[in-house]
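What follows is one structure encoded as structure tokens, with my remarks underneath.
Just one protein chain is left out here, and the rest sit where they should.
Our next item is chain A:
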Amino acid sequence: MKNIKFIYLKIICLQALLFTALVSCERDLSDEVVFATFSKVGEIFTDSPIGMGSDFYFPYQGSKPTAWSVDDEVSYKGTSSMRFDVPNANDPEGNYAGAIFRVDGAGRDLTEFDVLTFWAKASQGVTIGQFGFGTDFLEDKFVAVIPDVDLSTSWTKYIIPIPDPSKLFEERGMFSYSTGTRNTNGYGYTFWIDELQFEKLGTVGQPLPIIMLGEDVTMNSFIGTTIDDLQRSACIFNLPSGEDQLVATYPSYFSFESTNPSVASVSEDGLVTVLNSGTAVITASLAGVQAVGSLTIESSGSFEAAPEPPSRDAANVISIFSDAYDNVPVDYYNGFFAPFQTTQGGAPPLDFNGDMIINYTELNFVGIGTFFDVSPVNITSMTHLHIDIKVNEPIDGGDYINIQLINDVGGNETSGTIPFGASSFVQDQWVGLDIPIADFGMGDLTRIGLLFFISDATISNIFVDNIYYYR
């Protein structure tokens, strides 16, 4: 009986389906149907704002809100232009100028345009921080900006290519600008913009999309890690002048693809999540053009945590970086000492489901600072320094990591260094170093301000955990 019921059910379903299909054939759209359409107006400002509504100017936080005005004395064409008074760096109302122009109402259909153009000049030759469009303070999906735009004192036409016009069928973010006085010694200046509009030129070249700065980058990773490096993407367009224009783009313009989504998936906005062990290559395209650069994720599976430190009485530990103890305040886990330091990572540490780990990459040397805004560490009562290190690469015979302490940074500096050669480490395994503090041979241990890892690039990729002094 059950079978029969199911069969009937199926037939009914089929009939319903057929009926629907037939009915939908009959129900063509009548002439009275009007599709929702969005304004295809390209002009934003000619002699006055065009089709922007009344409430369209939204300053960036901290910028001078009155920087923008309409100037009836100056114009490239017609009677008026937009005037931007960039404030002095010490202006109490805001130390820079920046805002978005957002349509007050429904977005516009910009799919038939290929560029945003405007004429501009300034009160002096000056480099403007950025111009762009797509920022609406709502979703900020299709943001595109050109950075570092040189303005002169004569009217010049500027072109911002649209990375992929087909995406902009309902866009409210018509224009954005942001600039300060970093290049003018803190002194303000004025610039004018006129004939601001989206246009179809046809003379802009095909985009050259770029991810990962155009490099094929390999990253070692673990399950649960998220990677946001794909979110910094760009496009290069060749302008009608023959010159190339870089456009910084948000990832929503791109389509991302993972060769192995079960290992690493990538979201629409370019965020990579590592799901399994294995290898996945993530590539991208923009408007059907393959992007230069790729991201290869080599996931070694679950993250292997450093050994859990023994429980100790708080009085017997001064912890710099550990989840097991309360850490003392630290200025930074990577001082980024210019210009000789290459080391990346540590700022901030990686978070493996709550287990914080420092991953130094491109290591040559790196310092953990406790002297700038925080109290230097007094370790006179301690006997040992403990550090867990895992080297994430093959170890050659001449490789080393030196551990260095510096006391009284910037004052009466003294230091001590303990070398650890290749035999001290094992590739892909945690090794615990317990260094007698006496071995550093330092007289004063009351104001330890820096703890250095120095490999001189012999070892470049390490995990570090559980840095603490104890007795």
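Basically, contacts are C-beta pairs under 8 Å (C-beta built on N, C-alpha and C of every residue); 3 or more make two chains touch, one makes a residue touch a chain; residues count from 1.
Simple rule for what comes next: contacts and distances are computed from a predicted model.
**Student:** Determine which name in "ABC transporter substrate-binding protein", "NADH-quinone oxidoreductase subunit A", "Glycoside hydrolase family 16 protein" or "Hydantoinase B/oxoprolinase family protein" the UniProt entry assigns to the undisplayed chain of the complex.
**Tutor:** Looking only at the record, the undisplayed chain corresponds to "Glycoside hydrolase family 16 protein".
**Student:** Which of A:A89, A:V217, A:I236 or A:M356 touches the chain that is not shown?
**Tutor:** Here the residue in touch with the unshown chain is A:I236.
**Student:** Decide which residue listed in A:L208, A:A306, A:I320 or A:L405 touches the omitted chain of the complex.
**Tutor:** Within the whole complex, the residue contacting the unshown chain is A:L208.
**Student:** Where does chain A touch the missing chain, residue by residue?
**Tutor:** 200-206, 208, 236, 238, 240, 242, 244, 292
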